[in-house]
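Only one protein chain is missing from this complex, and each of the others stays in its spot.
For reference, chains read A and B in written order, and residue numbers begin at 1 within each chain.
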Amino acid sequence: MDIDWGWIGDHTDTLTEHALLHLRLALLPVLFGLLISLPLGVLCRRWGWLYPPALTIANVLYAIPSLALFMIFIQYTGLTPSTVMIPLTLYSLSVLVPNVVDGLASVSEPVRQAATAMGFGPLRRLMRVELPIAVPVVMAGTRVAAVSSVSLVAVGQLIGQGGLGEDIIRGYQLQFQTQIVAATVLIILLALVTDTILVTVQRLLTPWARARGASS
Amino acid sequence: MITFEGVTKRYPGGTVALDDVSLECPTGRITVFVGTSGGGKTTALRTINRMVDPTSGRVLIDGRDVRERRPAELRRGIGYVIQHAGLFPHRTVLDNIATVPYLVGWNKKKARERALELMERVGLEPAMAKRYPFQLSGGQQQRVGVARALAADPPIMLMDEPFSAVDPVVRAELQDEFLRLQDELHKTIVFVTHDIDEAIKLGDRIAVFRTGGRLVQIDSPEDLLARPADDFVAGFIGRDRGIRRLSFVPASSAPLTDRDVLPADTPVERVTAVGWILVVDAGRRPLGWVSADALPASGALGDARLAPVGPTFDAETDSVRAALDAAILSPSGRAVAVDGSGQVVGVADQHDLTAAIRPAAPLAKDGVSG
Partner (left out) sequence: MNDLWNQIDLCWTWLTASSQWHGADGIPHRLLQHAYYSGVSLLFAAVIGLTLGLLIGHTGRGGFLAITLANFARAIPTFGLILFVVVIEYSITPVLVALVALAVPPILVNTFEGVRGVDADVKDAARGMGMTGLGVLWHAELPMALPLILLGLRTSAIQVVATATIAAYPGFGGLGRYIIDGLARNDYQLVVGGTVLVVLLALVVQLVFAALRRVVISPGLLGSARSS
């Protein structure tokens, strides 16, 4: 493996630019996913019959290859960032909705009843008691979604929207290892940094519990 | 016989779970380890099947150090029952019970036959054989746990709080059946509990442990109640240990009288007694109490309105505690003694009964153990 360090030095600007674009393409969908999955999860929890079909849809979505999903959306959104971000949002949903439901289910019945007995209304109980207790499970899902999203964006380059994926494909076409390695390593770093930040956020959000490793 | 010789268990970090414990668990008897949590009673139990190896000292089974034997092989010869049963959720009741027979290489048919036989022994319907643990109540799970421990017919059984997780009614039922089973099987049993009542009910010998893994006293239940070794034991046994102790004083020594026991066909005019009269039928079975003041002017005793007999006690087998209980609950303040067939032998009041306590064994003062 020959790494051309000089090339990396000469291209820090483009790499940085691609990295920032990459992050935006990867993390905005997770944010949207979180915003949608929270109310969706609450609804699934409230009306139990909603959950099995929602789970099936999530499983099917998860099974569609990212490349294929990008292709399908080209018809509707063309070669734009949305074509990458909408599928990634859907992937996030497929991970997050089950986690939100599981997280809410992890609130023990005595705690729920105690909250009701102390006079919490349904909404207040949700915001002050149930959601905070669900945070660890939801965050575990968010971490999985964010890390996979960061690594999936690269595939988007096949339709011209891939952030660092551009360097991977360019490197492949030119048979230039350095560019592929640099982009791949940067993607890994972005994923790990994102994960670390999420763990920190979780610790801040749940001072009463020590963060545990995510499980899929 | 299981023998502890100066057994000490010290964990890295300095916690002492067992502190120089020496004791003997006689063959064919129930030895109960009782004590506060953190007292080391479970650790002591677990040194017997080498789930824990002591830091120093020895545990011997029939004179042979358990450490001479490979743990897995040793354990297959020792029944083991724990608090939440620890049943395999993925196996049926039948296969749970047959676990050890399978392990030691019985064929499937023989192992299952044995398991079915044991289900009956511990009071489980054969229909439950194909069920899974999650379909059983807590009490049923414990029965399966006991059956599983008995499956390979081990001479020794270790039971770690086996009945603690079930409700009091079921617990009493399980305890009674456990005693009945032991009457048939005569296993050498070591039984851990934090419940002193359970210890007194089940134990032939009781070993009291206190925090720091120290064995404070080992005695028969009677002697433990009569002569607690120190304030810790006295406190642990509880304030009503005097009353509890009466469970071990036989009622047979109580003076009984049948002066006021009269058949139902006795004409009222011939009754000379004052106070309460126990009316019995022709077979001398108790019918009820009647006060002499409340007798009708004429007719037979049986025509009078009778107060219920209340609990009776067996003059041969019951304890003074049962007799006193019967006296307190009786409308007349007197306890009705019956024989094995239910015929009235006589009656005794509370004074007669307390009199019976004294010659049996003086209630010793606190402080010194025998």
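Note that in this section a contact is a pair of C-beta atoms (placed from the backbone, for glycine too) under 8 Å apart; a residue touches a chain by one contact, two chains touch by 3 or more.
Quantities reported herein were computed from a predicted structural model and do not represent experimental measurements.
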item: Residue among A:Ile72, A:Ala114 or A:Ile197 that touches the chain left out of view; value: A:Ile72
item: Option from B:Thr8, B:Thr92 or B:Gln182 whose C-beta touches the chain left out; value: B:Thr92
item: Contact with the hidden chain (one of A:Val60, A:Ala114 or A:Ile197); value: A:Val60
item: Which residue of B:Thr3, B:Gln83, B:Gln175 or B:Thr266 touches the chain not shown here; value: B:Gln83
item: Residue numbers in subunit A that touch the chain omitted from display; value: 1, 55, 59-60, 62-69, 71-72, 75, 102, 143-144, 147-148, 150-152, 154-155, 158-159, 164-165, 168-169, 171-172, 175-177, 180-181, 183-184, 187-188, 191-192, 195, 213-216
item: Absent-chain interface as seen on subunit B, which is shown; value: 49, 51, 71-78, 80, 82-92, 99-100, 103-104, 132-135, 145, 148-149, 158
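The rule is simple: only the chains that are shown with their structure count from here on.
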item: Subunit A and subunit B, separation of their C-alpha mean positions in angstrom; value: 60
